[in-house]
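Okay, here's the structure, questions in a sec.
Excluded from the complex is one protein chain; the other protein chains are retained at their positions.
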Amino acid sequence: MIIQLDKEITPARKETVLRNIADLGYKSMDVHTQFSEYLVCVGKKEFDIRIIGQLPGVADVHRVSDDFKLVSRKWKVRPTEIDLGDEVKIRRGEVALMAGPCSIESERQVEGLADHLLANGVKIMRGGVFKPRSSPYSFRGMGLEGLRMFAEICRSRGIKIITEVMDAAQIDAMYPFVDIFQVGARNAQNFTLLDGLGKVDKPVLIKRGMSGTLEELLQAAEYVFSNGNEKIILCERGIRTYEQAYRNTLDLNAVPILKDKTHLPVVVDPSHGVGIRQYVASMALAAVMAGADGLLLEVHDTPEKAASDGQQTLNFEEAENLYLKVRAAADLLRG
Amino acid sequence: MIIQLDKEITPARKETVLRNIADLGYKSMDVHTQFSEYLVCVGKKEFDIRIIGQLPGVADVHRVSDDFKLVSRKWKVRPTEIDLGDEVKIRRGEVALMAGPCSIESERQVEGLADHLLANGVKIMRGGVFKPRSSPYSFRGMGLEGLRMFAEICRSRGIKIITEVMDAAQIDAMYPFVDIFQVGARNAQNFTLLDGLGKVDKPVLIKRGMSGTLEELLQAAEYVFSNGNEKIILCERGIRTYEQAYRNTLDLNAVPILKDKTHLPVVVDPSHGVGIRQYVASMALAAVMAGADGLLLEVHDTPEKAASDGQQTLNFEEAENLYLKVRAAADLLRG
Amino acid sequence: MIIQLDKEITPARKETVLRNIADLGYKSMDVHTQFSEYLVCVGKKEFDIRIIGQLPGVADVHRVSDDFKLVSRKWKVRPTEIDLGDEVKIRRGEVALMAGPCSIESERQVEGLADHLLANGVKIMRGGVFKPRSSPYSFRGMGLEGLRMFAEICRSRGIKIITEVMDAAQIDAMYPFVDIFQVGARNAQNFTLLDGLGKVDKPVLIKRGMSGTLEELLQAAEYVFSNGNEKIILCERGIRTYEQAYRNTLDLNAVPILKDKTHLPVVVDPSHGVGIRQYVASMALAAVMAGADGLLLEVHDTPEKAASDGQQTLNFEEAENLYLKVRAAADLLRG
Partner (left out) sequence: MIIQLDKEITPARKETVLRNIADLGYKSMDVHTQFSEYLVCVGKKEFDIRIIGQLPGVADVHRVSDDFKLVSRKWKVRPTEIDLGDEVKIRRGEVALMAGPCSIESERQVEGLADHLLANGVKIMRGGVFKPRSSPYSFRGMGLEGLRMFAEICRSRGIKIITEVMDAAQIDAMYPFVDIFQVGARNAQNFTLLDGLGKVDKPVLIKRGMSGTLEELLQAAEYVFSNGNEKIILCERGIRTYEQAYRNTLDLNAVPILKDKTHLPVVVDPSHGVGIRQYVASMALAAVMAGADGLLLEVHDTPEKAASDGQQTLNFEEAENLYLKVRAAADLLRG
């Protein structure tokens, strides 16, 4: 059960609500977000939910039988809209494009990419400065210095930034420079990180784990929401299967199903998803038709020379062609 | 190495070609199909392929390093077109619709479906009469009698038929009534069946195994081709993964990759692929954008009452909406 | 519900039993095996099972809620024992060794192996004459001629034979020479083949499919049993997973669970299971401790020269060491 409280509920009224919950034998957890205050209640007894609904100070009350609650569409049918400011939004009915390199490498690189994005009307740039790498001997990214440079160039051009955070301890230092915090597939169940991101007021994009179930992805989002942050985006990025013909198996089934289960926007990363450059465009278009609310695309001026893995990265021309087709597909779908 | 021989090659010239192959230490296999005669040669020695190419009676010669050879696009770049007669074709650049019930149940049912298809310009009807069922106690289909009835109704309306064959011993009896033989996922490596289907002159649609690799699917097609039948269609139908949120994981990555590797048409079965009715349309549209040359769709007038599993089956109205969107998506993709 | 009928039940009494079943709204299927006659009944109504149990001619009656019924341990607690004659048995409490080459290659090879087995007290020889191969261009086995030779050599030495049958049409021709019919992983859901093997009176070993569930394996066995053959052995042989460090992922979890669910013996094939020679012995011993009632082992006098894949094949010395350790482990487990 989710109880949404009035914004200005008095302490006495809240006390009464809590007492009623306790009397029912339910446990409740108090959740304050940027937007509202909720009581998430867990218990087993059957009762008439209107008992709670009619209490003064209660704005709304819903039963939610799923294990994930605040992110469930059973409670909130209206889709969540992520507002990044300056008219940049991620929301249902549109396909937000987020493009850029795997790793931030240099000022020259970022400037070139920013120009490319501006010229094509793409308003969000992706780029890693902390890179999770299987091997300790691989390039681990430019770090905070790189992020500062990345942010400076993008802000001066009105471009928003999405970048990966690998550890709760990095959140504060990254905060001033980031528009969307990205949680990578390897951290999809790093609960300390998710708790931490629930305490900041910036959007969080959570990638599905390498073998993460949709239920686990929704639970990861529940961690962020229940810590106080409603600004969450879910991302399908390919799962592990027995098939070795591609690097990951992009699972587009996840898109319609997640959109059915949650009010959060759902985006797709076809670059990591299939992991082979020549197939990225087909999978990106398929993702749009499956209902994706946005795409994360790897783009580089010279993919062959990318500091990190360039096997799945489009060059400018390929990316430009794809942006056009994606928009046409989005138009078609919107009807 | 694949050597395509002249249609009218003389025995003496063929003898010379074979001697040359033997001299190189290569083994060759003679393949006669509806359309041509080939020598598929396997060996290790490096040599100038023109030695073979210039021999009288040799139409063409290609190196093919893949384990699958005759179905490879390395040898034959021009896409294979499946001609079912009466202007019904399955080929690249179009999206052939094949719709119908999981199981053929009754005359009334088939007639209703045939009318539905005709009204919507769908020219191929799917429907099972031999059903592979996990349990020996489940309904196993109407059998040959059902097939005869199915064929009669469809032929009188100019509709083509695709139905599953489960065993090599059924081929002859089914032959007069079938337009496309379907090999189900459970038989994707039933080599006796594939050998048998290589010996008839009717198209064969091969579904990917439940955990079949793309390589195995191509090898299954190689069985059919090397036995003499070039009329082959490949079908993605969902694979087994750890995820339990849907019945199978429809793997659309397979579409662009298969189309890159083979000259055969590639179709998708989103009904079995995701296995849940409300998500079938999204996955069907995504399949089209991924490049599918056709779709297999489960449709029934009353899915709730279907003799076999109706969980993934669309009703007529849902199907009609989908046909329209599929055609619009196909138009968009064709540009 | 499974009703076991008296061996000599009169037609009138059987009629009464069937009428009672029909009156309950249950459907029944008549199953005659080598050993007994059963009625497998499926329905939903709750009723006192003693109504059936007290009818004249009924030997026993059991509720079985699983989808598989005749193979369930809920019905028959006493383990099934496979008697191959000449004191050779496969049964719980022992570890039956079945060893031999992937493919039968020559008289010399079979004789050498037979001598090796005799010297080591191994009484069952495995060896393929019909080989399911991914590629149509690979060696497909010596066929029926090879089987005849194989049988002749083994019979003269008192060794039993297990070999793979690939198609229902082969059963009759193979019957005189085979002691155990093996159904391979690729045919684990070839229902025509399973139906066929249910009609002969020889033991059938069914391998789990490449991505077969335990439920599907038990259902495959149900096909054989419900067609009239109770002599069934189940075999774990490795499943498909994302891991590429070995060829298959031998799934020993299957052993204790299958033994809990069915009365049939459960054996393990560690050779295909892990697929790499140097790890076969460890996995074989682990299988014994997990509770395997038998082992299928690939052995060859010169694995490097094996006609089929020798990567997973032990040589005589390795095999001899393993037989000893297996027996010691079996003794330990028996207590």
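The letters A, B and C name the chains in turn, as written, and every chain counts its residues from 1.
In this text, a residue touches a chain if its C-beta (ideal position, glycine included) is under 8 Å from a C-beta of that chain, and two chains touch if they have at least 3 such contacts.
Predicted model only: the values in this text are computed from it and were never measured.
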For this session: Could you tell me which shown chains are touched by the chain that is not displayed?
Result: A, B, C
Exercise. Which of these, C:E8, C:E46, C:D260 or C:E317, touches the one chain of the complex that we don't see?
Worked result: C:D260
Problem set entry | Touch with the omitted chain, as defined above, among A:E37, A:E222, A:E243 or A:D293 | A:E222
Problem set entry | In subunit C, positions touching the absent partner | 211, 213-215, 239, 241-246, 249-257, 260, 273-274, 276, 278-279, 282-283, 285-291, 328-329, 332-333
Problem set entry | Residues from subunit B at the interface with the omitted partner, ascending | 211, 240-242, 244
Exercise. In terms of residues, what is the contact footprint of the unshown chain on subunit A?
Worked result: 29, 40, 42, 67-69, 132-137, 166-169, 186-187, 189-193, 195, 209-211, 215-216, 219, 222-223, 226-227, 240
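Just so it is clear, only the chains that are shown with their structure count from here on.
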Problem set entry | Interchain centroid distance [CA atoms averaged], subunit B/subunit C, Å | 33
For this session: Using mean C-alpha positions as chain centres, tell me how far subunit A is from subunit C in Å, no decimals.
Result: 50
For this session: Find the geometric centre of each of subunit A and subunit B from their Cα atoms only, then give the gap between the two centres in Å, rounded to an integer.
Result: 39
For this session: For subunit A, jot down the residues that touch at least 2 other chains.
Result: 211, 241-242, 244
